[in-house]
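Sending over a structure as structure tokens; questions will come in a sec.
Yeah, one chain of the complex is gone here, protein chain that is, but the others are all in their spots.
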Amino acid sequence: MRSASKAPDGTTGTSGTTFDRVLLGGKVLLLLAGLALVLAFPGLAPDAFILSVGVTIASYAALAVGWNFVGGFTGYISLGHAAYSGLGGYATALLIIDGGLNPWLALGVGALGVAVVAVPIGVASLRVRGASFVIVSIAMVLILLLVSQSWADVTGGSSGLRVPRPFSDDVLRPEQHERFFYLHVALVAVALLVWWAIDRSRFGIGLKAIREDEDKAQSLGVPTFKYKLVVFVISAFFTALAGGMYALWFGYLDPIFQFSILIGSYMVLMSLLGGIRSLFGPVVGAVIVGYSLEYFKNQYGDSQFHLVALGLMLGLVVLFMPDGVLPAIGQLVNRFRPTATSIREESAADLLARTTKTEPRQAEEVSR
Amino acid sequence: GLDSGNGEGGDDEIVIGISLPLTGDFSEPGKGVERGYKAWAKYVNENGGLLGKDVRLEILDDQSSADRVASDYEKLISQEKVDLVFGPFSTRLVVPAAQVAKDYGYLFVEPAGAAEEVFTQGFDHLFYAAPAVADDHYNLLADKILAMPADQRPKTVAYASMDDPFAMGTAYGLKDKLEAAGVKTVVDEVYPPNTTDFSSIAAQIADSKADMVVGGSQYQDAVNLIVALQQLDYQPKLAAFSTAPTNPEFPKAIGDKTEGILSPTGYTPEATYQQNQEFVEYYTELNGTAPTEDEANAWTTGEVVAAAVEAADCADPSPECQQELIDYLREATVDTVVGPLSWDAEGRPESAHMIQQYVDGKIRIVLPEDQAEADFIPVKPAW
Amino acid sequence: MSNAPDYLLELNEIEAGYGRAALVLRGLTVKVRPAEIVCLVGPNGAGKSTVLKVASGMLTPRSGTIRVGGVDVTKHGPQDMIRNGLSHVLQGHSVFKEMTVQENVRLGAYTVRDKALIAERIDFVKTLFPVVAERWDDLAGALSGGQQKQVEFARSLMVSPRVVLLDEPSMGLDPKTTSKVFEQVVRMRDAGIALLLVEQNARRALETADVGCVLDLGRVHITGPASELLVDPQLAELYLGGRPAALTTEEKAL
Amino acid sequence: MSTRSLETEGLTKSFGGVHAVNGASVAFQDGKINALIGPNGSGKTTFFNCVTGMIRADSGRVSYRGDDVTGAAPHRIAAAGIGRSFQLCRVFPRMTVLDNMLVGVRPQGLLHRLRGGHNAGDIARARQLLGRVGIDHLERSEARDISYGQQKLLELAGVLMTDPETIMLDEPAGGVNPALIGRLGTLVRELNAEGRTFIIVEHNMEMVMSLSHHVVVFDRGAPIAEGDPATVQNDPRVLEAYLGV
Partner (left out) sequence: MSGSLLLQSLILGILLGGLYALLAAGLTLYFGVMRVVMIAHSAFLILAAYLAWYFNRETGIDPLLSLLVTVPLFFVAGVAMQRLLLSRLRPATLTMMSVLLTFAIALTIEGLLGYVFTGTQRRIQLDYSGSSFEVAGANIAVVKLIAFGLAALSLLGLYLLMKKTRFGQALRATIQHPEAARLLGISTDRIAGYGFGIGLATAAVGGTALALDSTIYPSLHWHWIGPLMAIIVIGGLGSIPGAAIAAMLLGVTQSLLQVPMGTTWAQTVFYIALFATLMVRPQGFFGGRLAQRF
């Protein structure tokens, strides 16, 4: 018997009460403030290092949002999304180096390529649910790690791959950081927009239904497999974009760091941390995780202790705000709402009266 | 938040920024390099410092990760505004680190990026502070083997190398030379760095009955491979492994069956250069043990940069100064604990590695002859 | 049991609800004597199942007391209830789907040590519900809805409690099996067991029960001898499905 | 409009040794309220599952309004106009009652899919149906927080939301309060009056007999009798196999 906690993903169509209106206003203000802060960041950053940290966090955010297309909507947890960011990175790099493409073109083409590759992968791995899917996703990234290590003459193998700069060398490094910061932010914005569009669409409702009960959804006419596959590919696409973007910025690819479970896990952590059912959850998660990583490293410098710190932090969050930070806040806010009663405030007699009275009108309504 | 250390180097001191793998997969050698750097700094400060200023090291931990090493140098240079940087450990980390230094126009002398890849990236500010690049480590051994009379010379060789630019470089450098001279390669295995089970590789080597086994190894992988070979009771005539045998823990790790095992080294405490004797003496009394190659390379890095600084008579972040330092080293020959060093246009050092061998349970120089401390054992006793 | 308390199950002034949500039960009192069937009827969401959950300790009441055989068990968790001699058959489906029918039934006797007794009971349920015998080694999850209910009921018959809580035992059962279940319920009553029965098949239930109890809005609306409730036209209209009680005889014919 | 609705021919499904559905050839009448009754384990639900594509039949054909739909995927069946409810009541636990309803909206074409899910039209219709089954006051609670019977009602309303021509209900009255059963009956009649076909599996004889025009009796995975309620009710085989008197 668990408490009736309601995830405030705003999916209750009615926003009637003044309470809700106040809430909405607050949200909007918060949003604008956040946006302003983000856009001002490069100006505020005291030095190139802080700026580069900003870029890293932005790229985390892009990855997390990309991940959340699958995780958030369908509830399929993929620990192996590093596969797609990694592929995105290598695809972009190789298209530039061997294909001689313009970097930005390469980025787009690469991501599209990854999306195409994701189709068969999805077809194979979306056949299983829950634990099995998690495992399969891990397997995916490990395969790619092995391949990219062994297939040295293409990927450069263990000696890594240098990615040419998109900007000419007279663009100094801090300047590079600034540009890439905005590029990443733009990417995140686009991804969020798409996520939001899906979230409010019928497609989105279908996906959430899959998350809850796949067979039932199908019997209600939701083409579950098609839906799953589509979001899966969208997710792979955005993740690949994020990966490629990072590669362009960082300029160096090494299989071990590209195709690592750790990166994939970070995506999951960030999303779950922020709240996979909420639009901005992954972004918030990315900021928290990205910042903590830096902070812990700074604190516990040359000992492995920063891992412990991170571990503990995550553990606490899972135990005490399982739905993620944002929903947790949402619940706090909801305390102030006049408690919604879950028991019928209407005796059988009233019901009888009401339903019999209103039947004719409803009849034709329904038949529409 | 991200407190920006206390790195603002005043005029009275020269701050040198370094990032090292103090945790994670490369932490072992990383710590060695750290000891070397620290010893060097202490030594310099005790002897009047650089340009009369004290030297202070700003060391960060890159957790053996490429992303980290880059952001570390970013931090050191742009936030801590260090005057000079020294290189990190391991080829995997040198390249991304060097990129950052290049972008800020810093001189980049590094103690550990020996693999060919490091020098083909078009870095014009990078110098490797050791006698030779990976591919040339075994040169003397190769010459020695090819000089053997045909009946003693090994006819078949088995190579096993870690999938790591440096380790592979060493093994394949030797492979190319021997193959060119018609020595047959019967096993050629490459294993990922995280491999812990060597029994299959060992099985193949044992099955091939190769006269000689060559390991392109770091440390632990060599130990595992040797133990696995022992388990299969394989007895080669010659056995050479890079890096591992020079490690003081090595004999115990393989059950003291070390006799005859070969290894290239860029450094020996016994070397007669005058800097080296000072170094060994100083280091030994500081740390209680004689320095190994990692410490020596770190120290060498220090010496090389110091030489440049003294010559250019400047040590500050300004591009002009850094450029002067770079230009100087292009031309210079610097006397170091590993002998006189000079570099080609890409920063490759141009001397050679020595070959050591376990003789009477102690690792000794056997090549080149003129520096040999013991005679080369052509047929390795059983292990 | 000579000096036994006159009520085997007592729920006094129970107030209960889920989480922070509003109260579901608002000061509700239900008592069951030995060898008595008390039947709870009421609209969906009235709180019937909640009453049973409270009684078996699955949901701790915010106030009020629970006594089994005169002993206060208000704070006891569900796993202790069986030892207090109270068994609860849940609403809906609660077989262990990925275990065989055999394992399910045997788990029913988890607290019983006596091998012989277990064997005897198994034979009994096998004869009572043929399907249990037929599908003895199949996964319970593979059975049909009704068959699963039968297995559940069989499982609950593996122990000999003093108090039995049944939440819609006849749901999903075909008429034949439904009759069997009700017969069994009567047999239990005659064996001195106190039964608290929740049924939506209200008429049938009230015909079997001794005391009827109409629940609405989490309160006891009306309580009294089952036979009287059956013939109350207004109750019939509101809770028993609109048809005058007279027809129930014809219904029995089916 | 043909009078042929859902038809099966020698439909067979067995699990290991168990012949759940055993060569069942049944024809349901279009525009009528059909009932499918039979003892527990006689194969009614499995029959439903085969027809609606939830599981693949071993052999046999299923046709709907003349065209073959054997082995079509569930969502295709749904698109063809057949809606079904589940015996072990299935709702989307962590979605609000209202969203549960909106899943049933059948999108036409891509654009329609991408349109906002919470548009006035859909919501209004959802509310109507919820009101119809008497749980509209719960629209904001999550489905996992409502009582079992309420969940059953929600499921029924959800099926109606897909606006199907043929509605297959697996024990709609199970666990539902008698007063409400009466109301459900009225609802079914009205929808039927609009020309919707019903196929109802139910053990509540009262409901079956008062509601249905045509009754099919299953036993051991195949029909043993069909006809109008009166005749079926007095068929000795039915009495023996099912009603047990």
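For reference, chains read A, B, C and D in written order, and residue numbers begin at 1 within each chain.
Everything that follows uses one rule, which is that a contact is a pair of C-beta atoms (placed from the backbone, for glycine too) under 8 Å apart; a residue touches a chain by one contact, two chains touch by 3 or more.
Everything numeric in this text was worked out from a predicted model, so none of it was measured.
For the chain left out of this panel, the touching residue among B:Glu116, B:Asp163 or B:Asp211 is B:Asp163. Note that of A:Leu23, A:Val38, A:Ile77 or A:Ala106, the residue touching the chain absent from this view is A:Ile77.
One chain of the complex is left out; on chain B, the residues touching it are 23-28, 31, 64, 163, 189-192, 194-197, 199-201, 203-204, 206-207, 219-221, 223-224, 227, 230-233, 252-255, 257.
Residues 2, 75, 77, 79, 124-125, 127-128, 130-132, 134-136, 138-140, 142-143, 146-147, 149-150, 215, 260-262, 265, 268-269, 272, 303-315, 318-319, 322 are the ones on chain A that touch the missing chain. Although one chain is not drawn, its touching partners on chain C can still be listed: residues 56, 58, 77-83, 87-88, 90, 94-99, 103, 106-108, 110-111, 139, 141-142, 155.
Please note the rule applied: only the chains that are shown with their structure count from here on.
A straight line joining the Cα centres of chain B and chain C is 78 Å long.
A separation of 47 Å divides the Cα centre of chain A from that of chain C. Counting partner chains per residue, chain B shows two or more touched chains at no residue at all.
Shown for chain D are the residues in touch with two or more other chains, namely 145-146, 177, 179.
Contact residues on chain A toward chain D in their complex (touch as defined above): 4, 6-7, 11-14, 197-198, 200-206, 208-209, 211-213, 215-224, 340, 342, 344-346, 348, 351-352, 354-355, 358-359, 362-363, 365-368. Residues 15-16, 18, 38-41, 45-46, 87-89, 135, 145-150, 152-153, 171, 174-182, 203-206, 209, 233, 242-245 of chain D touch chain C in their complex.
Per the touch definition, chain D reaches chain A in the complex via residues 52, 54, 73-75, 78-79, 83-84, 86, 90-96, 98-99, 102-107, 112-118, 123-125, 128-129, 131-132, 134, 137-142, 145-146, 158-162, 177, 179, 183, 186, 190-191, 194.
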